[in-house]
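Every protein chain of the complex appears in place save one, which is left out.
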Amino acid sequence: MEQVLQQLINGISLGSIYALIALGYTMVYGIINLINFAHGDIYMIGAYIGFACTTFLGMSFIPALIVSMISTAVLGVIVEKVAYKPIRKSTRIAALITAISVSLFLEYGMMYFVKPETRTFPEVLSSKNITLGNLIVNNKDIYIVIITVVMMLVLQYVIHKTKIGMAMRATSMDSEAAQLMGISVDNTISTTFAIGSCLAGAAGVLVGVYYNSIDPLMGMMPGIKAFIAAVIGGIGIIPGAMFGGYLLGITETMVSAYGYSLYKDAVAFAILIFMLLIKPKGLFGKNVREKV
Amino acid sequence: MRILNKKNIIAVLFILLIYAAGEIMLRQGIIDSYIELNIILIGINIILAVGLNLVTGFTGQFSLGHAAFMAVGAYTSAILTAKFNQPFIVAIIFSAIAAALAGVIIGIPTLRLKGDYLAIATLGFGEIVKILALNIDYIGGARGFMDIPKYTNWTWIYFMVVLSIVVIKNFIDSRGGRACISISQDETAAEAMGINTTKYKILAFVIGAFFAGIAGALYANYFYFIKPDSFGYMKSIDILVIVVFGGMGSIAGSVVGAIVLSLISLFLQSIPELRMVIYAVILFLIMVYRPQGLLGKGEIKLKFLRKRVA
Partner (left out) sequence: MPILKLNKVSITFGGLKAVSDIDMTIEKGQIVGVIGPNGAGKTTLFNLLTGMYVPTSGEILFDKGTSIKLNGLKPYKITSHGIARTFQNIRLFGDMTVLDNVKMGFHSRTKCGLFSSVIRLPSYYNEEKKVKEEAEELLKILNLDSKKNELAKNLPYGEQRRLEIARALASKPSILLLDEPAAGMNPNETKELTGFIAWVREKFDLTIILIEHDIKLVMGICNKVYVLNYGNLIAGGTPEEVQKNPQVIEAYIGSEGA
């Protein structure tokens, strides 16, 4: 039983990471109907920026986190303006292929410049274990969960209580109507990318701090899994992405705990396919019919 | 008999001529083993690209897991030739059939989905196949499958390439092919016109998988050694880039694309990361400036042959 609870704690930390990345996917898909394949790579770049800040600039955890978040937000906006804006009117296949090309560009570009070896994060958060009965909770787990929850609360506030949040919601429902109401669709989309990207960047720094190692291809698997999490919750639905992230994180850790860690990725994909076939709109999604 | 018309006879002679030329050059040593390696790679890529083009270009079904079928073919052939000492022709046939079966198994659930969801589902299946391969010790798991007999040569490659092009081209220029194309144009209208869209989507998928299986077998029996990581998401993307570059909806485009991109890969061999960066930029530029690819939907028409047909 304690084993299960212990794994649950690990699962919640992992789930927080997936949730943060999933938020970016779901927000972007909600607003421009594009699976941003490059999103996982923004997460990776966030990790590297955090690495650079702590290793070369000697920053401590929170400042590095903030710098990384700002940088990835800017990167996200640049990617949107340079790569995605030109193909906004293209076919779905063209948009998807473009997203894939951006992803490859970021991954292999990074690899070319920083070399493919893994790097280790310096110890910016001293690891302390807190014992609760028979469970060991590391303070890093607590940091991750707290930071994630804080960010999600801030996000919810922004989405529901600010003007820009309303603009984002409106544009995702009907961008033409939003435009007619005087909303700058371009700015709204850029803001969406900025927010989604900074969350992914934060996740990258957290992963660097928690798991200690980073490499240029680290974004691929978490990126796909975060996408799966977004699909589970209902793509385009923000609470859904959070829920999906935690569900996937916990499931994955449980699968590993029961000895099937070699198959943990396959399980994630199996869940994805299951969801797509049974309830493609996700657990929280609504059914919308195509008008013939 | 209609099939014996002048155009077909000239085409067959042309095909045999090229084969003979290649065979002679190889035997005389004009083509060394390094060039042979590249010709084999180009041939494998042509077969993969033409198959994927049928699925994605002609039928409009976005598949990001094509490499999985290559994997199925490669491992089937490896097992049959290395562990059961079967002749290559047997191995190739079974590889193709095994891959086609995988196509049915994967196609039936996923082809209900559309667009982005289909792409991700095929990606998912592709990764599942790779993970399964990594975990099956009988075929070597992560360490890979070694000592596969080398059977692939110019003859095999050439005639398999010709086969794949002829079969797929003939399918496209037929009732079934038109059905597939109409599905890519407007699936709802196609269904309303009496086309069983599910059947044709799966059919295109399975044909593509069939040839990917053949390509896998050719690959395995040339390189002695295969491992699951060679058949992942990256390989699927490689093939997709060829199809997009050459033109989705053009067989000739896939052939040209395979040749050009294999050569680019060759020249960039020494800097593999840069190769991917350049690939990424090429892909991006095509999508923005020429989304129809090199040849669009056109084919290389052999006009001079046409005029002579009675």
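The letters A and B name the chains in turn, as written, and every chain counts its residues from 1.
In this section, a residue touches a chain if its C-beta (ideal position, glycine included) is under 8 Å from a C-beta of that chain, and two chains touch if they have at least 3 such contacts.
Predicted, not measured: the structure shown is a model, and the values here were computed from it.
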**Item:** Residue touching the undisplayed chain, where the options are B:105, B:189 or B:271
**Value:** B:189
**Prompt:** What subunit B residues would touch the chain not displayed?
**Reply:** 1-3, 166-167, 170-171, 173-179, 181-182, 185-186, 188-197, 203, 297
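Note that only the chains that are shown with their structure count from here on.
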**Message:** Nearest whole angstrom, what separates the Cα centre of subunit A from the Cα centre of subunit B?
**Reply:** 34
**Asked** Can you list the subunit B residues touching subunit A in their complex?
**Response** 56, 60, 62, 109-110, 112-113, 115-117, 119-121, 123-125, 127-128, 131-132, 134-135, 188, 233, 237, 240, 244, 248, 271, 273-274, 276-277, 279-281, 283-284, 287-288, 291
**Request:** Sort out for me which residues of subunit A touch subunit B in the complex.
**Result:** 33, 35, 83, 86-87, 90-94, 96-98, 100-105, 107-109, 111-112, 116, 220, 224, 227-228, 231, 262-263, 265-266, 269-270, 272-273, 276-277, 280, 292
